[in-house]
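Only one protein chain is missing; all other protein chains are in place.
To keep things simple, chains are lettered A and B as they appear, and every chain counts its residues starting from 1.
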Amino acid sequence: MTTKYTKDHEWVRVEGNVATVGITAYAAEQLGDVVFVELPAIGKAVEKGGDAAVVESVKAASEVYAPISGEVVEVNSALVDEPAKVNAEPTGAGWFMKLKVKSAGELNGLMSEAEYNDYVKGL
Amino acid sequence: MMNKQGRPTTGTATNGGELATISGHRGLDREVKLIFETGRPGACGVDLPEPELKHDRLGGLRRRGAIGLPGLSEPEVVRHFVRLSRKNYAIDYGLYPLGSCTMKHNPRLNEKMARLPGFADIHPLQPVSTIQGALSLIDHLAHWLKLLTNMPAVAMSPKAGAHGETCGLMTIRAAHHAKGEAHRTVVLVPESAHGTNPATAALVGYTVEEVPANERGRVDVAALKAKLGPNVAAIMLTNPNTCGLFENDMIEIADAVHKAGAYFYCDGANFNAIVGRVRPGDLGIDAMHINLHKTFSTPHGGGGPGAGPVVLSAALAPFAPVPLILHGANGFELIEDDAAAKSHDAKPFGRMTAFHGQMGMFTRAMAYMLSHGADGLAQVAGDAVLNANYILASLKDVMSAPFAHSGPCMHEALFDDSFLKDTGVTTLDISKALIDEGYHPMTMYFPLVVHGAMLIEPTETESKHALDEFIHVLGTLAKEAKGNDKRRFEGAPHFAPRRRLDETAAARKPVLRWTPPAKAQAAE
Partner (left out) sequence: MRYLPLTTADRKAMLSVVGAKSIDELYRDVPREAYLTTLVDLPMHAGELEVERQMGKLAARNVSAGSVPFFCGAGAYRHHVPATVDHLIQRSEFLTSYTPYQPEIAQGTLQYLFEFQTQVAMLTGMDVANASMYDGSTATAEAVLMSARVTNRKRIVLSPNLHPHYAETVRTTAEAAGLSIIEGNETALDDKTACFVVQNPDFTGAIHDITPLSDAAHAKGALLVAVVTEIVSLGAITPPGEMGADIVVAEGQSIGNPLNFGGPYVGLFATRQKFVRQMPGRLCGETVDAQGNRGFVLTLSTREQHIRREKATSNICTNSGLCCLAFTIHMALLGEDGFRKLAALNHDRAVQAADKLAKVKGVELMTPTFFNEFTLKLAKPAAPVVDQLAKNGIIAGVPVSRLKPHDKAAQNLLLVAVTETTTPADIDALVAGLSKVLS
């Protein structure tokens, strides 16, 4: 089980052929208090880098891009009633969606945790 | 012998002010319940004659069940709204330095003129022979707008600035389609633009491409030229721009845009800086909306109504939307449909609204323009620019002004939050502390091209004395913040009808209307 990161501040954790996707603690902090999350429909095919979800704070709205391509097999519907979970546990209970991985090779281009931490430090 | 009996005339030293009042009111600041919480069946604020009808013609669709509207007598309604009004800041009360909003004095003469029955009590569809004075007024206002902009035509019907933008881009779209150039699908918008610009371009079906700013706060002309191509329909540029600066390469930009076969749309929100001194038509602009509620002082009214006539170049004029006002043999004619317009060589792209535009704003703007005249309007712009530069010059050393090095500003002075670095004080804190000092804050966090923006537009209707006071207050706040004295910022505002409001809670669980208590409970 590995967790990888994108430059747009999404994380993706792969178990078997299912990838869980969320936004990083850095992204959650930059947004401020999350007030609304728009999740994709189950069964939707998402492309790597394409729009997958929307996350909103009071003064900002941000797209969540799919870190890898795949089919949405599950969404975290708890976020609809409790968007605050995204701030409280961005990499845990604040996950957004699970994707059936289309091509595991797409993970190779993403950052490791250490690489991502360095990337954030440079921002 | 002096009488020492009597009421005390100086304040006592007790801290009675800290004690919560029995009523919840605080002197002149009263808590106000919703009308739905104070109204009751049977009370009414109007007296109407009894209807006589026994049998209705409503086809069996008579409304059954209560609507739920509260009943209140006239004195209760008056008190309710007067008490509410006292919770608002207003330009009539003090300096309202919202950048990009042009909060200037609203003369009451304009209100009086708009209420003349000959303007307020006429119907948009009554016979044209009975509204010649109204058409004459619109024509007269159009004449002033055309001369002040050196543009040959103006579409009067748009209802606000953003509606004017829509009108302008639709006119441009129609002109391209008429030339067989429907393939132009891109609109260029600088990153410092008002949000309405990209939103309008998207609404009219265009793809938006951003143009970066240079280090002088202006459009990067080289980057702009690189983006111009056969697929570009128009550029939307604000001038003076949202950093409060004049785009000094305007003519070069206009030439490049025209050479590429595109049109030049100018967002006229900041026309107040140049009215009577610079005519957009001389800069190569093809279309520009004019916010009558900014430059020509029709009141903002808590968020509207506005009015956004659009001046048009000769290339775009034929495509203006209906209605059109023409000078005919028997006075003014009103052309309301496309076919009639075509018989006058016009090719209108359509219609923006049911009727003829914001007449109530036209009358106010006309009264304002007649009052100022050509000389007064040039002075308006000059004083607006002088006031802004006075603020910039007075505060640029104590705060941080990212573009002050590039010369004078126009009608608004832009600061960023770099002077607050490592203080823990934010642009928001400065704004809220200003509220305690009796001021409406400046525009905050806009434009997006500088960090923690504070955009200050004093307008020409502020006296030097008023500016000096404001500069003293804001300068002192800046110094205290830099000196790590945060007392005035923590929890501010303290002296407003409300403390900071929880916008997060409002957005997470939106409550957008009052619900009767029984229903509200049942829903839980």
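Here is the rule we use: a residue touches a chain if its C-beta (ideal position, glycine included) is under 8 Å from a C-beta of that chain, and two chains touch if they have at least 3 such contacts.
Every value quoted in this text rests on a predicted model; they were computed, and no experiment measured them.
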Sole residue of B:S136, B:N231, B:T426 or B:T476 that reaches the chain not shown, by the stated touch rule: B:S136
Residue among B:M352, B:A401 or B:M454 touching the omitted chain: B:M352
Among B:M151, B:V211 or B:L245, the residue in touch with the chain that has been omitted: B:L245
Hidden partner chain, residues of chain A it touches: 36, 56-61
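We adopt the following convention: only the chains that are shown with their structure count from here on.
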Contact set on chain B toward chain A in their complex: 445, 503-504, 507-508
In the complex, chain A residues that touch chain B: 32-33, 35-36, 56-59, 83-84
